[in-house]
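Below you'll find the structure I mean.
A protein chain is absent from this complex, but the other protein chains hold their places.
We call the chains A, B and C, going by the order they appear; numbering starts again at 1 in every chain.
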């Protein structure tokens, strides 16, 4: 049994972490730390959780101690730098849901995040926690950089293809749409219902901080072709829907691609291969990533749907915790007695 | 352990029943029966449930047998009449989620449902299953008429008041809004996203079939004043938000009212008293009913929020099953290890 | 031809005023005044209006002069007090879209608006501009208090009834829902798409500032029974949908009520009587108020739908301007060559 500290637990992601920690059988205690919400109860901040989680006061982050085994950090970009080095030195496990340790190259932080990284030694050491990959290795570090929401959706959809066909790829282009919760709980005019209902809009074209993160992952798996990426706001609260276009040098057989994906994700309980493009609502409120693949001639289109707050943040963080500690990978993430684990979803549905 | 048959399990309500049965610890087997969906798998009909529930084929209703202990019936109004008498005669437990056995007076079916009731003897015998009421008595019958969605939201919000102040009431008026899933999964033009986004509309004014059902309940608890009721479509998928206006003969102390509600629902794990008007999203995807009460002078306004498919249908049906069999009332309805049951939400939050 | 100054022209209401002024044939010039947006162009603040209106810079309110004939004031409550007395003294016409001059009794401002009114002499003098009423008299003052959005929807729906049946009324209760634009363009957490999608919530129960405004109007037309009022947020951008419940002492004939309403609004081009409850989208983006009436026994339910930013604010302000100056009442408000004015919508549709 472990004790958990949730640093920055009053945002949209923090709330989901609280819920997962409440029902996780290996977590016997968790505490929530915040800034502006310190002193409030979790029932005040999350009124919908009354009667679902135990009530507790949110503690001021300044009173953070080393009493816990694991620390989830869900803070705005740049702020994890203030906590991670100390936690790791103290022998704690840190799972950072922000972007401060995701990239490998410190220079990328200057270009994309506009700051100088103050603990670049951890960039090499950290585990980049794409929790559905068999390749992700949880030994050798106690710092897990939880992937970004877009990178999770996009990487899971492209890695098997790139691993097998990198030399056949001419270009890849990914169009991704996110619900507004991805922009956080702080009120901003362009995120108002009055602005977003009936709306859609691209943003940060050619400049989104998730671009270098995705590219780093795709390159690691063999991509050697140009990759382009566009992000948009979708008029919904939660979810990411990404569509990737792969132009190929020659035709590839659809059956072959399906077979490769099926095999690659055979042991991944949270990746579901679909025989049609998934609906976004199939994955909202879950830790699933649903993939749909369409092949015609030299054109391959792969769509990927996740819940940005769960699979793209808190759910994957719990999954990383589970894999790190050797717990059942689905512990706390499926709301039942794990009856499905043995069979999984082995066929394409 | 019991075996369950879900008759009409491919609609929005049926889907929730399937999910609840999957995780309910006292249900060791359930089967799904349908008409047009017979032969399909539940994964085909509910693609989002792949990997969450076990896959199974939907059985043609015509092959329905008496193999189960309990039958949930989620069919269009009028169709339960074909199944309930047989099931009860065979000694089975029937929980009807339709309206065919909710009213006590057979004549009301002619006026409000436009048909002649064919088994009126069961109207007296049945248990009207408002599952959050201590008064609901589960002995003496094996037919439970599960309340309608609007009647659940409205009755839970008004019963404590009426029980205590019936002679003080001049009039009650209730304005209720429902998400579109309340109108079912059959496609109709006025329910299209193209029609409903940005929209709202009253319907069935002075003629909704839930009016006599609510009135029957309120009268039972002592109402002797005029009651008026209006239903509307809300541009959301799920949820009911009801606002009741009570005009009083004399002023009543707000503290007294809160105290009465608190005491009345002291042992109800799914009714949450709020110190502010609840948000609808606080209850969606849950079996909770959230109540907010405002008093000023001789005006009392009580708002009530539920998920129409859960508390207003399937969740309450499971709660009725639990109470009928003497199981823990929350079994299957809270997605964790019941840690909260002992304490409940006893204070107003 | 007149010249118009729009004070506070960069909010949701101001934008609509700009659009109406652009196409109004009697307005030969208009300028926009703002605080934080001063110096920006209207194309920057309203990018969608590029190519639809002429571009111009927003002028700092501090540079406001008496150069215009008419001033629309669309500022937060309390701020009109700083402009109206000076404008009126200078012989200008002021149409105030805020609440600072709507109430007749200065004491009401202390109770409901929490401030001491600094120019109470104008409260008596002002014209309360319910522009669809034949009774509204535009002589004797050059200050028009434009009604609130809720008061417009509710008053138009109830006045004909109250005028004719005040002694038959036991109680009136009104449930009204507003799109989020009614709460303005300043970002607030509870107005985010992330919070409001799929949501609905009552607010300011028994304490909304529009309550005394509605009551003042209804009393003026003869109401002598209790009136109760509840406001809610609707998950849409624009529109108000109000449902009023009237409990009667004795039954009233539906035909008679329809006939009274038809006659009362016979010359009102913007009030449409419906033979069914209107949809909210029938009136959004228009200056119409649609009414639906249902009668059964001693219960009357009247629904009313308007666009909160147009009929509930800017459109009615233009209509007031038209009536004040004796222009065609629909000038600038119907986007065509007034072909329909002669016939109007005389029958119930």
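Going forward, a residue touches a chain if its C-beta (ideal position, glycine included) is under 8 Å from a C-beta of that chain, and two chains touch if they have at least 3 such contacts.
Because the structure is predicted, anything quoted here is derived from the model rather than measured.
A.B. asks: Of the residues listed, C:2, C:64, C:183 or C:334, which one is in contact with the missing chain?
C.D. replies: Considering the complete complex, C:334 is the one touching the chain left out.
A.B. asks: Have a look at A:239, A:269 or A:312 and name the one touching the chain we're not showing.
C.D. replies: A:239
A.B. asks: If the hidden chain were put back, which of A:123, A:295, A:321 or A:334 would touch it?
C.D. replies: Looking across A:123, A:295, A:321 or A:334, the contact with the absent chain belongs to A:295.
A.B. asks: Would you write out the residues of chain B that touch the absent chain, in ascending order?
C.D. replies: 12, 179-181, 183, 185-189, 191-198, 235-238
A.B. asks: Just checking the interface: what residues of chain A touch the absent partner chain?
C.D. replies: 170-171, 173, 175, 177, 179, 195, 197-203, 205-207, 226, 228, 230, 232, 234-239, 241, 243, 245, 247, 277-281, 284, 292, 294-296, 298-299, 301, 303, 305
A.B. asks: By the contact definition given up top, give the residues of chain C that touch the hidden chain.
C.D. replies: Touch with the absent chain occurs at residues 22-23, 25, 43-44, 47-48, 50-54, 197-198, 269-270, 272, 274, 278-279, 281-283, 285-286, 288, 334-337, 339-340, 344-345, 349.
Operating definition for what follows: only the chains that are shown with their structure count from here on.
A.B. asks: By raw count of C-beta pairs in contact, what's the busiest chain pair here?
C.D. replies: Per-pair contact counts point to B-C as the maximum.
A.B. asks: Quick check for the class: compute each chain's Cα centroid; which one is farthest from the centroid of chain C?
C.D. replies: Farthest from chain C by mean C-alpha position: A.
A.B. asks: How many angstrom between the C-alpha centroids of chain C and chain A?
C.D. replies: Averaging C-alpha atoms per chain gives centres 46 Å apart.
A.B. asks: Could you tell me the distance, in whole angstrom, between the mean C-alpha positions of chain A and chain B?
C.D. replies: Taking the average C-alpha coordinate of chain A and of chain B, the gap between them is 36 Å.
A.B. asks: Counting only Cα atoms for the centres, state how far chain B is from chain C in Å.
C.D. replies: That pair's centroid distance is 39 Å.
A.B. asks: So which bits of chain A are touching at least two other chains?
C.D. replies: Each of 197-198 in chain A touches at least two other chains.
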